[in-house]
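What you see is the complex with one protein chain gone and the rest in place.
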Amino acid sequence: MRYAMAVDTRKCVGCSDCVVACQTENNVPIGYCRDWVVEVTDGTYPQLEMEIRSERCNHCANAPCVRCCPTGASHIVEGGIVLVDSTQCIGCGACIASCPYDARFPHPKGYVDKCTFCEHRIKNGMSPSCVEVCPTKCLYFGDLDDPSSNASVVLKKRKYKTLIPEAGTDPQLYFLI
Amino acid sequence: MKEEIIVSGRMNPMVDPNLQIWHWQIPLYLFLGGMAAGILCIAAVYFIRGRENDYRTAVRLTPFLAPVLLVLGLLALFFDLRHKLYFWQLYTNIRLQSPMSWGAWTLMVITPVSFIWCALHMQDLFPNWDWKYKWLKALESFFNKYKKTLAWIMLIYGIILGIYTGILLSAFNARPLWNTSILGPLFLASGISAGAAATLLLSKNIEERRQFARIDLIMIGIELFLIVHMFMGFLASTQVQIDAVRMFLGGQYTASFWVFVIFLGLLIPALLEIMELKKYHIPAIIPAVMVLFGSLMLRFIIVYAGQMSRWLY
Partner (left out) sequence: MANRREFIKISLYGAGFLAAGTGTYKVIKALSKREKEEITKLAIDLKRTPTYCEVCFWKCAGWVYKTPEGKIWKITGNDEDQHCNGRFCPRGTGGIGMYYDEDRLKTPLIRTEERGKQVFREATWDEALDHIASKIKEISSKYGPESLALFTHGSGSAYFTSLFKAIGTDSIAEPSYAQCRGPRDEAFFATFGEEAYSPEITDIRDTKCLVLIGSHIGENMHNGQVQEMSDAIDKGTTIITVDPRFSTAAGKSKYWLPIKPATDMALLLAWIHEIIYNEYFDKKYVEKYCTGFDQLKAHVKDFTPEWAYGITTIKPDLIRKTAKEMADASPAVLVHPGRHVTWYGDDTQRVRAIAILNALLGSWGRRGGFYRPARFTPASPEIPAYKVPSKSWTDLFPGKFPVATSPISNALIDASIPENNPGFPIKGWFINGTNLIQTIPDQGKTLKAIQNLDLLVAVDTMPMEITGWADVILPECTYLERYDAMRASPHRKPALALRMPAAETAYNTKPDYWIARELAVKLGLGSYFPFEKQEELLDWQLKKIGSSLEEMQRVGVKNFDREYDDLYIADDEDVTIFTDSGKIELYSAYFKQNGFDPLPKYIPHEEPSEGYYRLIYGRAPMHTFSRTSNNPNLTDLMDENTVWINPKVAKEWGITNNQLIWLKNQDEVISQFPIKARVTERIRWDSVYMVHGFGHAQKQMKRCFGKGASDTQLITKVLEDPIMGGTGMRGNFVTFILEKTETEVAS
């Protein structure tokens, strides 16, 4: 099993619903976030292009954050989901420094927090909160080993890229372009 | 014009708008650890080579600083942790790929070793010292018997600790400035230099002082070589690393790096030490303090600047 998410940058409008839905679903304290939205505009008026991306932890297959964690709090579970066990995390920040995407943050309670791919929901057959709420339906989630999953289907159909592939983390968040 | 903005007010404190997860504690920890490593390595080397009596300060006295430095360093590390009550988790896990874990375990070994080393030299510090209890005396003689082994352990772990203070950072390839294997040897050299400076400060023996000024000079030479090498490496590398090193070549860390690390921390003390070797009278305290200061600043600047450097995407 290999969970992944695909983000359609052509449909995303940057509304940030994914951000606020994640915050409420996962009780992320105000002032923090597990996902965020980036807008890139390129060109000179009126020759312009825009790309909007909803970003979060890439659940890297080769995750530096897991490697550098001294306690094993950062770990990988079935489906390649990278998680932090808050009762094992000492809050040393090594994983935060190691993530090229800045996807992690220190939770005010002390441990490090990040996107969980809403593991508590997907285990119950639901999709992640951000995916479920997105008004443009531009987030696709699923198991890449299952060719019929939403993510597999759309990745087969469309061109895509990942972020900083040269960092060698093998990210599992795909951006449809 | 290319404009890249974060639309939703992503403001994860200590992560945005740039990484600030590590403050004064980590560079201080790296400095203290590095200096302790330097002190212990020097002591171990001279002891193993049987030069204990030539360099009494370095082998017998300066090492008393090591446990203090290590404990302070550990305290700094502890203060940096945000989930302090779970500190013990460091010692229920061994994670070979994690430099942080490595460091924790290295400290776990070398701190007691440094204490033992000091214990063996208590009488140098306090001539009337007496271990009072029988079992303590027994222990002392046990360690005295295996002092050479102890010195070897101290040397090996000292080197590991010294390199580790650099590897800790260079393992993070997410931060282009840290992403170089030169940081390990650089920090080791800087640690030994700091260790030598400590003996320079404490020693009353002119010959010993001259010897340590020489060691210091060699280390400063190595450091300068490594720094130049590192910069050239960065400049010949990817855009992100070029951007990273530009922080020191015109960017926001230029002044602090060149003034505090290169001039005040390396070149001037080197000059003073050369003068001293040429028998000019220079109070040893001046170059020694400058070296220590430079070594501390090196860590601070590398840690802070490294957190500013990031991948572009």
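A few comments on the model shown:
Letters A and B mark the chains as written, and numbering starts fresh at 1 in each.
Rule of thumb we're sticking to: contacts are C-beta pairs under 8 Å (C-beta built on N, C-alpha and C of every residue); 3 or more make two chains touch, one makes a residue touch a chain.
Model, not experiment: these values are computed from the prediction.
When you scan A:Ala21, A:Val38, A:Leu144 or A:Ala167 for touch with the missing chain, the hit is A:Ala21. By the touch rule set out above, chain B reaches the unshown chain at residues 1, 3, 7-9. In the full complex, chain A touches the omitted chain through residues 10-11, 13-17, 19-21, 23-28, 30-31, 33, 41, 43-46, 48-50, 52, 75, 77, 83-87, 113, 116, 118-121, 123-125, 132-138.
Please note the rule applied: only the chains that are shown with their structure count from here on.
Work out the mean CA point of chain A and of chain B, and you get 37 Å between them.
Residue ranges on chain A touching chain B, taken from their complex, read 14, 16, 19, 31-33, 36-44, 52, 64, 67-73, 86-94, 96-102, 104-106, 109-112, 163-164, 166-168. Looking at the complex, you find that chain B touches chain A at residues 1-8, 10-16, 19, 21-22, 77, 80-84, 86-87, 89-90, 92-93, 95, 97-101, 103-104, 171-175, 238, 307, 310-311, 313.
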